[in-house]
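One protein chain is absent from this view; the other protein chains keep their places.
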Amino acid sequence: MTFSWSQAVAWLPVLPLAAAALVPIVAQRNARAAGGFTFVVTLLTAALAVALTIRLVAEGPLTVHLGGWVAPYGIELRFDRLGAWSAPLATFFALVVPFAWRYLEGSVPRERWAAFYALMLLNLGGLIGFSLTVDLFNLFLAMEVVSISSYALVAVAGRGTAAWAALKYLLLGSVSSLLVLFAVALLFALTGSLNLFDVAARLAASEPSPAATLALASLAVAFVVKAALFPLHVWLPDAHAIAPSPVSAVLSGLVVKIGIVGLVRVMQLAGESGIALDVFSELLMLLGAVAIVMGAFLAIFQDDIKLMLAYSTISNIGYIVLGLGLAVPFAVSGALVHVFNHALIKVTLFLAAGSIIHQTGLRTLTDLRGVGRTLPQTCAAMTLGAMAIVGLPPTAGFISKWYIGLGAFSAGRVAYGFALVFGALFVFIYYVRMLNTFYFQRATREEVVAAVEPPWSMRGPVIALAAACLIVGLFGGILLAFITPAVGELLAAMGS
Amino acid sequence: MEVLDLRPLLAPLVSFACAALVVVARKNVFWRRFWSLCAAVLKLVVVLSMLPGTLAGAVYHTPVITLSPGVSIAFRADAYGLFFALVTSTLWVVTTIYAIGYMERAEQRARFFGFFAVCVSTTVGIAFAENLLTLLIFFELLTVATYPLVVHAETPEALRAGRIYLTYTMAGGAFVLAGSLMTLSAAGTLSFAHAGILGLDAGRATLAVIFMALVIGFGVKAAIMPLHGWLPIAMVAPTPVSALLHAVAVVKAGVFGITRVIYNVFGADLLGELGFASYLGALAACTILVASVMALRQDQLKRRLAYSTISQLAVAVLAASLLTPLAALAAVVHLANQAFAKITMFFGTGAVREMTGKTHASQLAGIGRQMPYTMGAFTVAALSFVGLPLFAGFKTKWYLSLGALHADAWWFLVVMLLSSLLNAAYWFPIIHRAYYGQRVAQPERSGRRQGAGLDVDRDAAGATAASAGGKREAPLVLLVPTLICAAYVILLGTTAAVPGMPTSIALIAVYETFGLAGPVR
Amino acid sequence: MVLFGVDVDYLAFVVLFCVGLYMLVRKSNLLKKLLGLNVMETAVFAFLVTAGMIEGADPPIRTAGTGPLFANPIPHAMVLTGIVVAVSVTAVALALIVQIHAHYGTIEVDELKGLP
Partner (left out) sequence: MRWLGLALVVVAAATLMLGVADLPPHGAPDAPVHTHVGARYLERGVAETGMRNLVTAVLLVYRGFDTFLEVVVIFSALVAVVALPRGRAARPDDGDDRPPAASLTAEGPAQQLVSVSPVVAFVVQLLGPFIAVFALASLYRGHVSPGGGFQSAAIFGALFIAIALVQGRERAALLVPRGARVWLQALGPLSFALIGTVGWILTGAFLGYPADAAAYALREAMVVAVEVGIAVGGAVILAQLFMAMEG
């Protein structure tokens, strides 16, 4: 056996997925041990992903042909600059899982912990597989792993209301999955291949057909549903707000991004096959701009902090989609950087909100007055996250807003530029209310006065993430430089 | 000559560090005060240490982070920036002392002094910003850092004021962001240059949009008339905050931003060709007059001060928009002149309120006999605003008028004259009443300091307080800063060689901008 | 056979798909919605198998006496996989519906909407 780094790419999704099967076995002895085991697995996955990222920067993309069958005859996983998204994915999970250790004690009965941790690992494995694979059918399967585990994670803690939210999520999610499957089937029927680039090449070589356009369009619609772009967002707020906070963090920060990764795959397909999606990208931009404003606008009326965070996800997806739709270098780079930044910020916010809810048992702004005094560290993290999500400099959110905006203006789309810049103001209205509540109002509830800072297993991740929001804001250029070559390739293909 | 140096970065960092230390010190009064003062002095020293070099023609710059080509966070202390930094950091020392006295019994002092330090830090950051991005970053930070100070009282009124303040300034920030982005896509860079970075090739319409976005953005902070709504309302903040932030740091940052836009982003030549500046000038002229009239109608002192501030800021904006060297000089020196005069007035008002609880102009009868030094300083500032020779305000008006004549803007002289008259109309009655007015026998609200003795001054004051009309001067911590500022007002008006704030730097700034042969080169 | 310009096998897929979609969209009962989803899934599977078949070909099992034409094995593999996925989703959905029924006492969307 010769060790090669590209073979290690295969282990990246397999490690968490196989470990997920072991979680119930570990938990049989001790439910708490399952948490530790899961943490170790996420940590290993993150380490592997980071190691691969370093190889990637040094040597270029790593490709593994599973089973040794060269594409298009086998399944190909690519660890390129887009696939490197799996490194932050695993890292975020490695921060969320320790947070969940203590969080679960108050919200999920002990006998279901094993299932919870297994679902987390399945979710991670699915997300990684989704971002690595360039095989369309494989993409569908990875998406289903993510989806099924997400549906269950939404309902894991709650009772009926959570189940209802999860079912709404499931019904819409399944239709979108079905659209993906249909599109894959259509593309297969047209080309006889399943490898994304092979499909695109064969489409480019054949005569343009409405069927191919239909396939791409239904892929795009499906991913737009997964990404919860504005008019198709209805499933998101309830699901993300009702889920336990570590789950909300994962769902809102990471899982919705499969829609975005999927859209990038559609862009690759369209670019390589020469199918013009002009009308569609116009629509994307318009919906993105509307989503920015509407998501923020709807967030204003929420009293529940998690519901507010959920709506802000809709707004942020608007940023990303607008950036992708603009299809100019700065905007697309900004959008892809925002995929990371939004994940970082949203995980920070949901974990901080989770800490507050866990320590006080309250979740509406009206009840949480004055909590900034009893939970100073957690609330400071929340504040930093809020500043970042609004896009105030020099936080992480600013970098992405800056580049997407720059793209809009340099593409001559001044209206979209202004929509982007001013949409954030709506978001700010809400966060000001939140900050006022936390810091500048007297406590009205005893739970708030009596609250103490959460244990370190919860506080540590929150503080680390909040610090990262700031650091990434200052050194966002590195992210940008990392993603720019990939964007160049993507746009070069689309331009040809 | 460009010199690589850490000091432009160090200056804002000092007070960031201080903010952290203040928060760490928290309950410990001594260390909190120590760190606050320490940082103020240290920063002044850092800024002052750059003065000789700048006078010799050096420009210190510190690149920090490059985000992408043409976009970086970098600091650069040119003459104009240094001048602005000198004004703020000198005033910070003074205000810190005042604030220590004033906030003695307020709640949440750690938060107050922490954010106070951050505010000043960001102001210096604005002064030393090398490009629009850095400027924008500190501009937004300033907004955020001021907010806790505005809502410090945590009353519903303060929260409402805070909300209005944020709405205005965040919208302003968004305009600056949009303007910066458009500038970047039109010019390919954001670094300020003496001749401007934009060119006619960007297209007149684009340039108009950029100009409007940037001027509106900075104009919100500079409180140009239709955008001024937040300033009077934000006066609910404690007096040192109103003084430093709403007479100096925040609003001056706006004016500073506008001048940067006019001279270093567009450039005097380009703007002269485009003619946008004259609209801005007209707007500023209106602001001067309307705000003065509004000030006349305010009885509450701080609100009157606020409208006076609006009017005075517009003077600087108007001067900058005339695009002639002398007017530009006026705009630069006005930064200092107005700041010192206005802060003197705020200090005086704050002291009066502290001692007697009086907040309205109509209540001030006889106060001049009670607090002679405080009201003396107040009078000096008022005279400066009216524009009497030997006071700082006169210098501004002098250069401005000369500049206006150069620009053939005779109407501007009329505006100046009217403004002086209006200033006289709203300051002199107060002074008159203070010295000659008879105290009406009314049940007055008592000042916060009556009765409870904390320092020596107050004991004396408290003892005499009972006898109406007796002397009850403010304690030294409040009085000394007031007097220092008043002294500066006179110094600035009489001599060019004010320690720390020589007119020659302002001259260098103007020479640099207009590409003239400077006095030292 | 061609009907409305579309191969009749594909037409069957379209009809089946739309029947499922109609059930999903218009039925108030959650179980019926789920059935609609399953019908849609079946439609897509049928489409896949149709796309992979060849007139008169043998199943892709190369034992003695078969050939020379074989159906494409990939769609079969995909459909097999797809069925398992569909079963999994259905299982989760059913479990959720049981939950909803236990909590609300109903699985009619019309009634659920009014409930907290």
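Labels A, B and C are assigned to the chains in the order they are written; within every chain, residues are numbered from 1.
We take it that a contact is a pair of C-beta atoms (placed from the backbone, for glycine too) under 8 Å apart; a residue touches a chain by one contact, two chains touch by 3 or more.
Keep in mind that what you see is a predicted model, and the values were worked out from it rather than measured.
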| item | value |
| --- | --- |
| Chains on display which the left-out chain touches in the complete complex | A, C |
| Contact partner of the left-out chain, one of A:G74, A:G274, A:P376 or A:P455 | A:G74 |
| Option touching the unshown chain, where A:W11, A:F297 or A:F475 are the choices | A:W11 |
| Omitted-chain contact residue, chosen from A:F37, A:F188 or A:F280 | A:F188 |
| Those residues of chain C which, in the complete complex, touch the missing chain | 4-7, 9-11, 13-14, 17-18, 21-22, 25-26, 29, 31, 47, 50-55, 57, 59-63, 69-70, 72-74, 76-77, 80-81, 84-85, 87-89, 91-92, 94-99, 101-108 |
| Contact set of chain A toward the excluded chain (per top definition) | 1-2, 4, 7, 10-11, 14, 17-18, 20-22, 24-25, 28, 64-69, 72-75, 77, 109, 112, 115-116, 118-119, 122, 125-126, 129, 135, 137-138, 141-142, 144-145, 148-149, 151-153, 155-156, 158-159, 163, 186, 188-194, 202, 206, 209-211, 214-215 |
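Note that only the chains that are shown with their structure count from here on.
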| item | value |
| --- | --- |
| Graph class of chain-chain contacts, one of line, ring, star, complete, other | line |
| Centroid comparison with chain A (C-alpha atoms), farthest chain | B |
| Distance from the mean Cα position of chain C to that of chain A, given in whole angstrom | 29 |
| Euclidean distance of C-alpha centroids - chain B vs chain C, Å | 70 |
| Complex contact set, residues of chain B against chain A | 65-68, 71, 73, 133, 136-137, 140-141, 144, 147-148, 151, 154, 158-159, 162-163, 166-167, 170-171, 174-175, 177-178, 181-182, 184-185, 209 |
| Chain C - residues contacting chain A, complex | 24, 30, 33-34, 37, 40-41, 44, 47-48, 51, 72, 74-75, 78, 81-82, 85, 88-89, 92-93, 96-97, 99-100, 102-104, 112, 116 |
| List of chain A residues in touch with chain C within their complex | 137, 141, 144, 147-148, 151-152, 155, 159-161, 163-164, 166-167, 170-171, 174-175, 177-178, 181-182, 185, 188-189, 192, 194 |
